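Quick notes on the structure that follows.
A single protein chain has been omitted; all remaining protein chains appear in their positions.
We just call them A, B and C in the order they show up, numbering each chain from 1.
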Amino acid sequence: MLILMEPACPAEHVRAVLELLEASGIRAQLQDSGESVSLIAPHASKVFKADRLETLKGVRRVVPITSPFKLASLDAAAGRTVVEVRGVRIGGGELVLVAGPCGVESREQLFTTARYVAEAGVKLLRAGAFKPRTSPYSFQGLGEEGLRLLDEARREFDLGIVTEATEVETFDAVEACADLVQLGARNMQNFALLKRAGRSGKPVLLKRGPGATLEEWLYAAEYILGEGNRNVILCERGIRTWSAHARNTLDISVVPAAQGLTHLPVMVDPSHATGRRDLVIPCARAGVAAGADGILVETHCQPEKALSDGPQALLPSDFIRLVDECRRVHAALQVQHAGAGLAF
Amino acid sequence: MLILMEPACPAEHVRAVLELLEASGIRAQLQDSGESVSLIAPHASKVFKADRLETLKGVRRVVPITSPFKLASLDAAAGRTVVEVRGVRIGGGELVLVAGPCGVESREQLFTTARYVAEAGVKLLRAGAFKPRTSPYSFQGLGEEGLRLLDEARREFDLGIVTEATEVETFDAVEACADLVQLGARNMQNFALLKRAGRSGKPVLLKRGPGATLEEWLYAAEYILGEGNRNVILCERGIRTWSAHARNTLDISVVPAAQGLTHLPVMVDPSHATGRRDLVIPCARAGVAAGADGILVETHCQPEKALSDGPQALLPSDFIRLVDECRRVHAALQVQHAGAGLAF
Amino acid sequence: MLILMEPACPAEHVRAVLELLEASGIRAQLQDSGESVSLIAPHASKVFKADRLETLKGVRRVVPITSPFKLASLDAAAGRTVVEVRGVRIGGGELVLVAGPCGVESREQLFTTARYVAEAGVKLLRAGAFKPRTSPYSFQGLGEEGLRLLDEARREFDLGIVTEATEVETFDAVEACADLVQLGARNMQNFALLKRAGRSGKPVLLKRGPGATLEEWLYAAEYILGEGNRNVILCERGIRTWSAHARNTLDISVVPAAQGLTHLPVMVDPSHATGRRDLVIPCARAGVAAGADGILVETHCQPEKALSDGPQALLPSDFIRLVDECRRVHAALQVQHAGAGLAF
Partner (left out) sequence: MLILMEPACPAEHVRAVLELLEASGIRAQLQDSGESVSLIAPHASKVFKADRLETLKGVRRVVPITSPFKLASLDAAAGRTVVEVRGVRIGGGELVLVAGPCGVESREQLFTTARYVAEAGVKLLRAGAFKPRTSPYSFQGLGEEGLRLLDEARREFDLGIVTEATEVETFDAVEACADLVQLGARNMQNFALLKRAGRSGKPVLLKRGPGATLEEWLYAAEYILGEGNRNVILCERGIRTWSAHARNTLDISVVPAAQGLTHLPVMVDPSHATGRRDLVIPCARAGVAAGADGILVETHCQPEKALSDGPQALLPSDFIRLVDECRRVHAALQVQHAGAGLAF
């Protein structure tokens, strides 16, 4: 149930509702939008009727959450969630770009890339220190050393850091460094990792598994939300199909479909979705046009020397073009937004 | 081989080359771009060496076509193909919209829809008179009566007609009415129908089969081109995957991937690609942003009464929004085009 | 509706029911199992109530057909359909093998292959005279000359001929030669061709499209059945998925799933399903074990010289092994059959 409190409702009324719920074994989460406060209690309807709760002091209205995604559902929030990452607001109507190399390979590689990323006005840098790889014989990342370099890059270029946590064992170290912790596609249903991320104070970017339905993706988000971390961003990165011209198939319609079900922001990763440099820019533009809240893209100062995912990393010049074109598309549709508020 | 003739080369030189090829059993097709003339002879390399042909009068250069798509390949043309349909140029950088109901159901339904389509500035009307249906018990279209109504609508609203030919038997009738003959997804490998379309004087819109790779789609186009019809437009309409939130998965990256292989225009049909009204507009915008040469969309004056595909047909008001937003996205990227000529 | 007549019901009673239906515009088909007669009238329920028809003379019982596949449905028949092809009964519990090269290439190739096929005790020879090919530049079959060779092979080796009809235009010629007319996977929704096959006096083998669901496959059969041809055999030949070790994915569970919905026999083609010689025999055995009524397999006297599908054609020695192992599996399960009648 979503329990909407009266505007300016005193804290003691909220506390009283929480206590009543807890006394019946019902966990509830507090949402404070600034203007009003509400409580989400996924299983309250097993114990209480809505009209019973509506008699409590300070309760304005009680709305049942019919969606199976009790916390991720659009019904479960007063509005769309805006996730703040080092001052960047994701989900609030602005176009957010996240860019960088697949993995941290060296100080020079990271810094050269970070420099032109920052110069393009992008505020968030992505790069993996721990790399989950299909083969045990592939480059597995620089690990802790990679995290140190990322930390340095943040200070040097004033960039927020987006980097992947691949396992519970090393989560603490990643969490300490990251401004936004990425959970990768292969780990979308690594429930222990999801729960650990749910107990983190850092926002989480949850990639869709290449074989996962929208429903399963939202359930995965639900595992994170259920542990108390409300700052979850979804990221589509292509699904596995028989269509052979690209590494994966960018499931572009999942962007509006997800936005129709959940209050969480949705981003698009055109690099993993295609695996081909020449398809990344058109697909990034498509992601923006479809209404994505942001684009996550791989760029490398020297893609031909990349230790992983070189063929999909944008050259610096192409990256500049991507930023420009994505902004044009976004701006063209924003005009509309301002006017009608209903463009997407 | 692609045999490029000298600018302003006399017709007799061209004829001489054609005769030499024919004498060796090689079929060749003439391409006249206005500025220069070239010959495509898919199998000439089995008989002639390039330098032998380059000694002929009027021959400027001979280029081997290494692609398996001898006629559809980008190598096989001097530039991108522009297909003209009743004065509308498809493939020349402009955004072309084609809209209308799934099927012709009645004079009133067709005309009411055609009216607002035309009023939105759209020049091409789509509607099926012959409907291929999965079940023999579903509405199969009005047939000849539907064609008569389409003919009337063309005159009444000054619209070009796009309608589907479903079989060789009724191709003549469809061809007589259509300004652009559509070949549907289920028929993408109906080779008899492809060849019949190849012998038509009307341009052809070839939908991608829901289970077809890009390669197979281009081979299907090759069957049409091989019979002499150079006016072929490709149309992506979603592929069949396990992703369950939409009827099909719009394979958005196939747009730039196809444009990298072929000189033929590529359109996107977001209606069949999603099957859900609420996803059509974001996906249409994505199609334009990905660089599609046009959008083919279903709209119906009263979707709730449609005899087929009602859930995916746009309401009139939504259709107006689609037209506006697609144009914005296209314009935003055109600016770039004009400047750099390299946006897509 | 399925209208079951009394045993030994006089012909005039049957005729009277048919006339009543026809007078209301309802088409009905007669089924004679030898023991009893029934009428299938897919849309009778739109006009008549069951109890009204049960008052007619000779009518024992009227059963509604709730399945959308009015004619293909298991509910629509008194029992499982047995299709006879030149004395071979398909669907009656015996294991039927159909074997031969992909295409007829020459008299010698066909006859050499036919000889060892016949010597292995197989009664039906498969080979295409008309070959539908993805590329217009691939070998398209010997056409009429191929049919003549097949006709000769039938007489020489006393084999029934299974060959593909690829288009309405050449159907007459194929039909004249074939004992069993094959409709290929690409044509599964070529409705004009399905209807033509439905008007044929020859039995039809309908391959499943590589992108078609079970439901769509049964609807395709419905198009054939609807024209009056009751002798339809379904054949699974692999579906298109992302699983990359084989050309297609043999959808083995569709065999029992289809048998749970339809009275038509179901065969399996392990050659197209895998495209790899080393996987054909295990998959043929799996097909038999899953309960298929027969196996359709490619074998070639010299696969390395085959003009099409060489990599999947069995060598003569492997073919002998396939026949032996399939028979062992079938025999092992037949014992059960005899006892319980319910093994599958």
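Assume a residue touches a chain if its C-beta (ideal position, glycine included) is under 8 Å from a C-beta of that chain, and two chains touch if they have at least 3 such contacts.
None of these values were measured; they are calculated from a predicted model.
When the full complex is taken into account, the listed residue touching the unshown chain is C:Val254, out of C:Val117, C:Val254, C:Met267 or C:Val323.
Of the listed positions A:Thr55, A:Thr134 or A:Ser317, the one in contact with the omitted chain in the full complex is A:Thr134. Within the entire complex, the positions of chain B that touch the omitted partner chain are 240-242.
Along chain C, the points of touch with the absent chain fall at residues 211, 213-215, 239, 241-246, 249-257, 260, 273-274, 276, 278-279, 282-283, 285-291, 324-325, 328-329, 331-333, 335-336, 343-344. Although one chain is not displayed, its contacts with chain A can still be listed: residues 42-43, 68, 70, 132-137, 166-169, 186-187, 189-192, 209-212, 215-216, 219, 222-223, 226, 240.
In this section, only the chains that are shown with their structure count from here on.
Across the assembly, the mean Cα position most removed from that of chain C is the one of A.
In this assembly, the C-alpha centroid of chain A lies 51 Å from the C-alpha centroid of chain C. Note on chain placement: the centre of chain A and the centre of chain B lie 38 Å apart, centres being C-alpha means. In chain A, the residues that touch at least two other chains are 241-242.
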